[in-house]
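Here is the structure we will look at, set down as structure tokens.
Note that this complex is displayed minus one protein chain, with the remaining chains in position.
Every chain is named by a letter (A, B, C and D) in the order it is written, and numbering of its residues begins at 1.
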Amino acid sequence: MLDPVLIANAVVSGLLLGCLYAIASMGLAVSFGMLDVVNIAHPAMMVLASCVIAALCAPTGFDPLLAALLIAPVFGLLGAGLYRLYHLYFERRGDEAMQGLAFFFGLMIVIEVSLVLVYGADQRWVETGYGGLSLGLGPVGLPLRMLLPALMSLACIAALLLWLRRSFTGRAVAAVAQDRDALRFLGADPIRIKTVAFGLSVALAAIAGGCLIVVQPVDAHSGHVFIGRVLAVVILAGLGSLPGTLVAALVFGVIENVTATLFGPAWSPAVAFSLLLAVLALRPQGMFGRAHA
Amino acid sequence: AAGRGVAQAPAGEPIRIGFSMPLSGALAGNGRPALLAQQVWAEDINARGGLLGRSVKLVFYDDQSNGANVPGIYTKLLDVDKVDLVISSYGTALIAPAMPVIIRRGMAFVSLLGSSTNEMFKYGGTANISPVGRRMNVDFAKGFFEIARGLNPTPATLSIAGLDSDFSNRAMESARWQAREHGIRVVYDRAYPPSTVDFSPIVRAIRSAAPDLVFFASYPPDSVGLLKAAGELKLTAKMLGGGMVGPQVTAIKAQLGAQLNNLVCWDVYAPEPTMTFPGTAAFLDRYRAAAEAKGAETLGLYAPPLAYAQMQVLEQAVTRAGSLDQAAIGAALHREAFPTIIGELRFDQTGEWVEERNIYIQYQGVTGNDLAQFKQPGTQVILYPPQYRSGQLRPGFPAA
Amino acid sequence: MSRPLRLNVGLAAAGVALILILRLIDNDYAWYTGYVILQYVLLAVAWNILAGYSGYVNFGTAAFFAAGAYTTILLTKALNLDLLVCVLAAGLVSGALGLGMGWLTLRLRGVYFSIATLSLAVVLQTLVVNWPYAGGSSGAYTMRPQGYAVFGNYSEFLFVLMLVLALGGIAVAAGIERSRLGLGLATIRDDERAAAAAGVPTLRLKLIATAISGGMMGMAGAPLPYYASYLNPEAAFSLTHTINAMAMTLIGGTQGWVGPVIGATLLSTLQQGATVTISSAGNLLIVGGVLILFVMLAPKGILGLIRAWRGRGDTA
Amino acid sequence: MAHDALVVQGLDAGYGAVRVLHDVSLRVPEGQIVALLGTNGNGKSTLMQSILGLVKPTRGTVRAWLDGREVDLTGRAPEEIVDLGVVLVPEGRRLFRDLTVEENLVLGAWRAAARREISHNLRLCFETFPRLEERRRQRVGSMSGGEQQMVAIGRALMSVPRILLVDEPSVGLAPIIVKQVIETIGSLKAKLGLTVLMAEQNFTQAIRIADRGSVLVHGSIAFEGETAESLRDNHLVRQFYLGT
Partner (left out) sequence: MNAVLDVRGLGKTFGGFTALNGIALTVAPGERLGLVGPNGSGKSTFVNCIAGDFPDHAGVVLFRNRPLAGLKPHERARLGLSRTFQLPRPFRSLTVLENVTVPLRFSVPPLPVADARARARACLERVGLQDKAHSHPHSLTQVDLRKLELARALAPEPALLIADEVMAGLSHSEVDQILDLLFALNGDGTAVIMIEHVMRAITAFSQRLAVFVAGRKIVEGDPQTVLATPEVEAAYLGT
């Protein structure tokens, strides 16, 4: 008994959800996929941004998506500082693989607990004018609560892609993970480039936090739900492929929602992650990754 | 002996009451307000002259919402801290791991919001502060269906959706059972996993099944998700609500505001005239003052009254036993009724309430996000059980 | 005495001494805390067999651990088997799981492997959640007897059981380090392609390593239902197990079995201590902070610190 | 006689406690190619890296004349030195393996002065190495050694160097390609007026284009030949390179 309207709706809402996953994954795709910095605390940073935005917007009624754009530079600076630390203590010593991972795990714990200590364990949310509104495209509904973050996500991703393609620093970001010191032969400072790129990835976490707080209320631990998903999306795409990350995020969202519609939501995570396992088994470099000899 | 009317400063070594509480992790949202209520109680009792003439001191640790920490904490409390009394942490997952330790020492144990935790252990010295009673799988949703029976025409179809967790599963089971009893056909019945982010597929599937009644069994984050999706996708029903945990909590009340109107929801307490007992108002005042300072869970209508009642039950059992003898306290738990700020409680041999008291309230006339309105009667109108009933059902969801 | 024999005798002696000391204290809390610490020793040693020896970082520790715990739940429920039998079965089940996962994912390198193991944990958890017989999402109770055989106190029995498992795990890890398997795993860690060209059967060795490592993790999880009495999927599959196994190993040092043992003992003692001394969420903050400080200031773990310090002593 | 474009004076450099270069002095006249000779491990690469600021010398100076201006390079950051137009084709190529040929080349134009002329220089690269144009979208990591060497030189050309340092360009190349690469370097000198310092093991090829040469033995300059002939006759060179 397949209702085409139901399926169409599942696909569309899956796409909107996918856009949220995309913006949540995109920063990680930069830090993890391109810079080789496995920032497992990325979702926690996103939730941190959500909480900060909630604290700013809830009393003032300021729009959270705009607020995200405003705090993104601050997060970017913090990220840049964090990278300097990471570089000093891990990268420079060549210990980044496992020690760096543990560092970010520790950071994740610290962020979460600090959130509990500062903001308490309650949910945080923001009231937006468009919260309950919905656009209708024929029988397909587009809740603004999902649609606006999705548009914001797409716009930011487009800007990011453009920057990576067109600007020199952007191009160097793609090169820096492969041979850091080789950039110096070209007159580029690799540390500066990685600092900029990592800062950018954390700024993206702030944007994602803005999108998230519009979509749902958050508490200190909301990030956990996203760890598996964003990693899965980045890997599904193939490390370092940003357009791939967008596609993979959309695929992930659609699969989750279509599975939920057809077989019940209980199976969505299993289906989505089985897809990841299957892709990895058949195409270890991910859907859009480049094969390594 | 205590002086007449005037409290005397308690003398001697304080009585130490040990427990763990989720102060971080997934359950902290309820654990922290519960702790605050317990601390209010401790201040109260010390001001009143203490317990058995001794002052009371709470010894508690954060179990991080992780059951694996619990056995260690309770053995530490008993073996190292040598506490005199123990009470439980919050919820089944954090109560059950303490049971073997408690049983081995034969401690009396008043627990907070477990669901049938003692079914397996069959331990005699325990009482559970949870209105769901012994047969949650049957009774929990009774009120919802009793209320629905008053609709005209009587509802014929039902959709069930709930979180895949212990509490919600039992709630859904009860809804199925009640639906069978009432001859209502279930047209949609699904559980969703805790990691669900987008609830629109569920709400949309329910909408396309077009049921008369919608029964949700959810936890705070998903309660919001479900209601938001219901609003956006214009889900309508003759009655909507059920076993939702979330709207009871301040943050979610403030968040949803008028969206709550006409929601018929399970609850444990509502500030209606029919549910005012000795001490209730005073407690809420004291609690709210303390919570305001901390900026968290300022209404205190969910876990706090229960946690305070938990301490009251312990207090009275100890007083009745007249000593700290655990067997005597344990026995006292089942003997007589306990007047508390949430009414009179009576426990059966397994420690569950002799009579279940699942309250169903309907949100009425909520406007905006002002919290003060939730302190007033008439906003959370009690529709069930009949003895506390304080208003009339407004049919249909959402509110016109 | 040969070196391996000496080690094993030493381990056994240390074990007996530990039991005697705790008997003197005779305090349930000591048994409980000891159990948790030893459980993490075993988990960390097991994790390091894959990560430290062959360079594959496993994010699915919780999956193997939970598989062991659920083996116990199922076997107890279905056949009412003794816990000791359950432990062995859990080792087999999780070992087989390790083999299967290895077969599926070991062609993947580096982080791909890690994420695949993380996915495995998600998939396995979903299966358990949707399996009513195993308790589903509601969880399952396991009734613990008062005592066991010569042990009047079940907590003591659980402690001794975990002690034997942990010491056994250490002996296995130490054995691997000295063996051909250890040499082969080291070549895999350094350069897999060169290893194959030198005749090292890379896939087979990796499969053996995942099976042993997974099996040990499963055995670490097997007594958990009896320890906790009640287990739900969230607790069994908790990310904490994964983070801890990794953090402890890194704090101790990955170069051999000693590192994880030191790291696990230290960090889990600290965790246990923080839990029952600091009555607020701050205890986790300390754990996170310690982890960060350690990896920043002691990149090769405590072992590395000791070695550096000794090295300086030698040259001075 | 031509003006000097690069002058190294009394340079000491090394890695930590290991001193590799001892009091090295060297001159590269403008518009000339100087071959830097010396067997393995004698410090050729270290010297190149010291000039570029990648290895910090402990003593001595490096000065360059760029567009008629004297610049002291000693102690400057590599980024700065490259920006001035001193560019190195490193040993071992150091390409970005996962990027395409074209992406690698474009990154070569990082220097502010080079960014303006990307398309012009790209054309120049493809004219010099037609193979690169055929493969412009191939991932560099999957190319053969010789192809990669072409990319490495091409990438350096993209940054419009004034002084080009080339570290062993012929390692692992087929004889015909060695010839081509060497000739290309020679022709670049003629075409662009480049000043080149080139470390090269293949003496017979190197000497075809070199105007002069220096022999580095154990981190010190052991011999400086003002002409190609004087090099060919030197006993050190004969011993190391010609097997006589």
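In this text, a contact is a pair of C-beta atoms (placed from the backbone, for glycine too) under 8 Å apart; a residue touches a chain by one contact, two chains touch by 3 or more.
Computed from a predicted model, the values in this text were never measured in an experiment.
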item: Chains still shown that are in contact with the chain withheld from the display; value: C, D
item: Option from D:13, D:177 or D:206 whose C-beta touches the chain left out; value: D:177
item: Residue, one of C:94, C:155 or C:187, that touches the chain absent here; value: C:187
item: Touching the absent chain when the full complex is considered, from D:143, D:165, D:188 or D:207; value: D:143
item: Contact residue for the chain not shown (choose from C:18, C:104 or C:203); value: C:203
item: Those residues of subunit C which, in the complete complex, touch the missing chain; value: 180, 183-184, 186-187, 189-191, 193-203
item: For subunit D, residues in touch with the removed chain; value: 39-41, 142-147, 149, 168, 171-180, 201, 240-243
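Everything that follows uses one rule, which is that only the chains that are shown with their structure count from here on.
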item: Centre-of-Cα separation between subunit D and subunit B, whole angstrom; value: 77
item: Centre distance in Å when subunit C and subunit D are each reduced to the mean of their C-alpha atoms; value: 54
item: Two or more partner chains touched - positions in subunit B; value: 23-24, 26, 28, 164, 191, 193-194
item: Set of subunit C residues in contact with two or more other chains; value: 126, 129-130, 280-281, 284
item: Chains touching one another, given as label pairs in label order; value: A-B, A-C, A-D, B-C
item: Contact set on subunit B toward subunit C in their complex; value: 23-24, 26, 28, 59-64, 66-73, 75-76, 78-80, 92-93, 96-97, 99-101, 104, 117, 120-121, 164-166, 169-170, 191, 193-194
item: Subunit A residues touching subunit D - in the complex, by the definition given at the top; value: 168, 171-172, 174-175, 178-179, 181-189, 240, 290, 292-293
item: Complex contact set, residues of subunit B against subunit A; value: 23-26, 28-29, 31-32, 164, 190-198, 200-202, 204-205, 208, 220-221, 224-225, 228-229, 231-234, 249-252, 255, 259, 294-297, 369
